[in-house]
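Only one protein chain is missing; all other protein chains are in place.
So, chain A:
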Amino acid sequence: MTRTFLLARALCLLTSLSLLAPSPSFAEATGTPLPPPSLQPETCSVEGLMDSIRRGLQSKSPAYRRYLRELLKESAVTLPEEQLRAAFERETEPLMVEHLAAALAAKTDRGESVATLQLVGKRASQDADPAVRAAATRALRRTSAEEHTGDLYSRLVRDASPEVRMEAATNLIEDNQFVYAGFHGPASDTAVAAAAASSDSKVTARILGNISTAAISKESAEQLHTLLRGDDAEVRAAAAKALGGVPAPEMSRARQTLVALYRDESDVGVRTSILQSLARLGFASAVPELRGLRNVDPRLVPEVDAWIRALSTGLQEWSLILREKQRLQQAR
């Protein structure tokens, strides 16, 4: 018997007892002793579980609310799929939709049918209420949704609601980092494609500025080059930063593009991102390039000098170089 099964049974049993037991206040008011409650068989239901969780969600403790969500997700594997689907389709309150959607997605991730996860994806893209669409989108975070929902994310980042678009961006970022560790090409390609598909520059910049591009395809790298020529400085800066992490076959072209762009660019934020990406692409070999760019923008001379000093330490891990550069700037 698995732990999740025991949990579901325990919760159902406690729910049943609460419905059957008499109220103490009633017993005290009437003054008559009541017979002990008799146990009656009752079928464990999604509704009973949902009622318990609905009551529990009124708690002021965020940790307790998170616990209830985990409890429902863990119980989902043993709950009848039809009842869970029906409850999800009936529910209109965004918070409960999110919990039920997370439970349906959990069923797929625990090795069951992908149909339950696709049902959540459908509601995330098609529900009339933007708050429900956003809730369903949140429920897909850190799941295998990217692999089972086709072009869902390219549609979600074009949603009419800014909240849905931003939730979709957060999903892509967190999936990239926590599900795929930044080293799964298709997941990174999905994120780049969604960033390029979005007409919301904040969403595009947020995705590109926070994903790993270490395993992207040639086509995705090409999209990053295209986005570098966009009108929005925030997007250009994020695209430049993303280009700094491309795989080895794309590095040479990326360096050439970024050096040329630095000279033509006027925005200081974009130029700062370019310097970081050049450092990341070349490590110590980027020092001559950085020296060549040092006097292009007087505002960024200290930034270029900090990179040159950090790269000259000979550190071989990007995270260590980045930390060293931050330390050098702190000490100034």
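The criterion applied here is as follows: contacts are C-beta pairs under 8 Å (C-beta built on N, C-alpha and C of every residue); 3 or more make two chains touch, one makes a residue touch a chain; residues count from 1.
FYI, contacts and distances are computed from a predicted model.
Under which of the names "Maltose/maltodextrin transport system permease protein MalG", "Peptidase M23", "1,2-phenylacetyl-CoA epoxidase, subunit C" or "Cytochrome oxidase subunit I profile domain-containing protein" is the non-displayed chain listed in UniProt?
Missing chain, per its UniProt entry: "Peptidase M23".
Which listed residue (A:Glu147, A:Glu163 or A:Asp200) would be found touching the missing chain in the intact complex?
Of these options, the touching residue for the absent chain is A:Glu147.
Touching the hidden chain in the complete assembly: which of A:Leu84, A:Ala124, A:Val164 or A:Val179 does that?
Touching the chain that is not displayed is residue A:Val179.
Counting contacts across the full complex, list the positions on chain A that touch the omitted chain.
Against the missing chain, chain A presents residues 2-4, 6-7, 10-11, 14, 18, 21-24, 52, 55-56, 59, 64, 66-68, 70-71, 74, 106, 109-111, 142-144, 147, 177-184, 187, 317, 319.
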